[in-house]
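Every protein chain but one is kept in place in this view of the complex.
Coming up: chain A.
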């Protein structure tokens, strides 16, 4: 479970100070599916970085399962990321020189999984997203939708507690978007993980059971009943 208390993040650009997050309080229970919306520059990605232990807040607490991430040293933050958090990015962020299977394996490397087991688990993860036939393909040989499936497999292969997705359908056409959302929803249901997704897509936002909106660093959460 995430608990954010008074989280503030300020950036300095030249002489100007930007308040990306301004006293955010938020609770995300285990197994929750939260969609974050808001205008560009509103602080969505910054919030996701706080949740993903990619950055520390200027002030406030980001507590994950009782541990304040803001106070952890870099090595421990890295460990939290490698064990508990899966990421899916808008631009897929696959390593272009590695095959689909090897890309998925990169998520298991920091966990010290042996090569044989790594290969097996990566293949299984790819099969679960419907890419069992594309294990040896390089990212450049795959469509955008397929690349995002590889990225999803990479995020889930280590069986994280949390899946964070930053506009995962932002670079995809409509039919592929639906396909990817179906995959994500299925996996969320199957794995019972906490799923936080940033999106501009209103169609996706409408389906979310909880919707958080960020504007100028401030957050408002809308609970939907029956969504």
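Methods note: contacts are C-beta pairs under 8 Å (C-beta built on N, C-alpha and C of every residue); 3 or more make two chains touch, one makes a residue touch a chain; residues count from 1.
Convention: contacts and distances are computed from a predicted model.
Going by its UniProt record, the hidden chain of the complex is named "Membrane protein" among "Membrane protein", "DNA-directed DNA polymerase", "Ferredoxin" or "Beta-ketoacyl-[acyl-carrier-protein] synthase III". Across A:90, A:146, A:169 or A:194, the residue that sits in touch with the chain not pictured is A:90.
Of the listed residues A:38, A:52, A:145 or A:168, the one in contact with the hidden chain in the full complex is A:52.
Listed by residue number, the positions of chain A touching the unshown chain are 45, 49, 52, 54-55, 74-75, 78-79, 81-83, 87, 89-91, 93, 95-98, 102, 105-107, 109-111, 115, 118, 154, 166.
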